[in-house]
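Here the complex is missing a single protein chain, while all its other protein chains stay put.
Note that the chains take the letters A and B in the order they are written out, and that residue 1 is the start of every chain.
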Amino acid sequence: MNSISFGRYTPYETFTHKLDPRNKLFLSIALMVIIFFQFKVMSTTLLLSGIYLILLIVLMLVSRVNFLELFRSLRGMWFLILFVFAIYVFIPNNSYQGTHVAFYINTYAVYWMAFYQAGYIILRLILMIALMMVLTSTTKPMDLTYGLEWYMTPLKAIHFPAHEIAMTTSIALRFIPTLLDETTRIMKAQSSRGVDFNHGGLFKRFRAIISLIIPLFVSAIERSDELANAMIVRGYNPKAKRTHYEILRFGIRDLFAFIITALFISGIITLFVFDQNSVNGIDIIQFIFHQNIGF
Amino acid sequence: MDEIVVKDLCFSYDNEHETLSHVSFSIRKGSYVSIVGHNGSGKSTLAKLLIGLIERNSGDILIAGIPLSNETIKDVRSKMCLVFQNPDNQFIGSTVEDDIAFGLENKCVPHDEMQNIIETFAQEVGMGKFLHKEPSMLSGGQKQRVAIAGALALAPEIIIFDESTSMLDPKGKKEISDLILKMRRDKPDLTVISITHDIEEAFLSDEVIVLSEGKIVLSGKPEIVFANQDILQKYCLDMPFILSFKKQLSDIGIKISSTDDLNVIAELICQSK
Partner (left out) sequence: MSIQVKNLFYTYLPKSPAQTEALKNVSLTIEEHSFVALLGQTGSGKSTLIQNLNALLIPTKGEVIIDDFVVTSSKRKNKKIKQLRKKVGLVFQFPEYQLFEETVEKDVAFGAKNFGAKNEEALKKAHRALKSVGIDESYFKRSPFELSGGEKRRVAIAGILALEPDILVLDEPTAGLDPKGTNDIMRLVQQMHENGKTIILVTHDMNLVMKYCQKVYVLKEGELAFEGTPSALFQQIADDVSIEIPPLYRLAKKLSDQGLPICFEKIRNSEDLIAQIQDWRSNHE
């Protein structure tokens, strides 16, 4: 009855939805990597983070990503966020010496740098999560599997079971709603026998979980056996050659997305190089655009 | 021409109890045969032996003239399809079209031909508008229809239904039953074997084979095989309603032999004073 979309895939027809999953995988990873570029000059960091954030928001809007979902997952991590801030703020750090102080707790100095560092970490976390959301909400799990399979193909040369892994993954994905339904059914059957899944001490809860897990396992094993028979009977041989019905096609949109992302990334890498040589990023941009941002 | 010939087939799962004992029968090409029997009579085991999922202990199996063995099994499987009992546990693809495609992929059908074949057979089973649907959105009957489409797409000579309707509701059962009759009309050369314990379903076939305790105890046309209530009861089977009722009518003096149609039977009863 309830088909829960794994990774919250949303069935729209946006630009991002129509991209080849192999392209999306590659670009996502590339964009993910540059999130972790550490810049020395603070103003560059702030500027780039800002640009990245804005572009990501635009991407999320184009892909019709559910912002509410994002906030919900962040809300779920409130403890982690607090923890990170606490670490940076309360653990003394000598490199802060000489920078501006935010306030004092008794005689302990809390520096703005602490907030900045912690904030930067959290920001990168948010960017990562948002980027992942774009990927999973615009790409069907099956398509992701096909994409991964394509990347693993060269590994077949060293007998890496790429196809088998992809087939297993795709079957597992197909069965997620079925298994969820089965879990509900078993829970209801056991509840009708007096099992309480929500209350009770450790021992009782343990018994409750056992009464759920064992039937699930037994049923899963039976299911696998029947599935294997069905696959054999339909001529399946993982070692033999097979043709493919679902073919991934790289299109114009993919080229466009690739070029744009490539430009963006090269821009960042360039700034990074300058930054490593302690050149102020803002200066570069001012120079390029003949503007005086006046920082 | 005999499409399937089984001679002296013996099989046992555990060497204690013989699941199938000296079973011999033959099935003509293009016929619709039901294999019935109580739970544990060996019906499903027989299906699995025919398609080589398990290996027989002794005896011969010939499919379309090819003796079944480890060497010929691929060949044999290319001529035969099996539709299982559980609609979920044979649905492999993530959508209807992917599932039908699965068999075609295994058979190395060229990509360009696949779309057409998939659409054609999905249409034939009435699932033409469901190509992109996921299995979790389908009823049991719909999933079984997809399984049948997947089987037919491989152009088999023989199709075996292993209790394919026993997990379905009446609506689903009727869908499959109607589909089998349609297949019989459209493809008269297709040999259909239905393994079932649904007597009313078996009554519709050309020929019935009754298994009990691993042996064939009766075989022949349904009207003859199902004629004797006592014998059927001995083998834990029911009598089809029509036959049973006609027999009871005959016991009170109303003989109806020409028809199985309820309307005609009602008329004949009224005229029988």
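Here is the rule we use: contacts are C-beta pairs under 8 Å (C-beta built on N, C-alpha and C of every residue); 3 or more make two chains touch, one makes a residue touch a chain.
On a predicted model such as this, the values are computed, not experimentally measured, just so you know.
**Student:** Over the full complex, note down every shown chain the hidden chain is touching.
**Tutor:** Taking every chain of the complex into account, the missing one touches A, B.
**Student:** Tell me which residue among A:42, A:214, A:259 or A:273 touches the hidden chain in the full complex.
**Tutor:** A:214
**Student:** Taking the entire complex into account, which one of B:83, B:179, B:199 or B:216 touches the absent chain?
**Tutor:** Residue touching the chain left out of view: B:199.
**Student:** For chain B, which residues touch the unseen chain?
**Tutor:** The missing chain touches chain B at positions 38-40, 139, 166-167, 169-171, 197, 199, 236-238, 241-242, 244-245, 248-249, 251-252, 254, 262-263, 265-267, 269-270, 272-273.
**Student:** Pick out the residues on chain A that sit against the missing chain.
**Tutor:** 1-2, 182, 185-186, 188-196, 199, 210-211, 214-215, 218-219
Everything below uses one rule, namely that only the chains that are shown with their structure count from here on.
**Student:** Show me the residue ranges of chain A that touch chain B in the complex, using the header's touch definition.
**Tutor:** Residues in contact with chain B: 3, 142, 170-171, 173-174, 177-178, 181, 222-223, 226-227, 229-237, 240-247.
**Student:** Write out the stretch or stretches of chain B touching chain A in their complex.
**Tutor:** On the chain B side, the touching residues are 48, 51, 53, 74, 77-78, 81-82, 84, 86, 88-94, 97-98, 101-111, 114, 118, 134-137, 150, 154.
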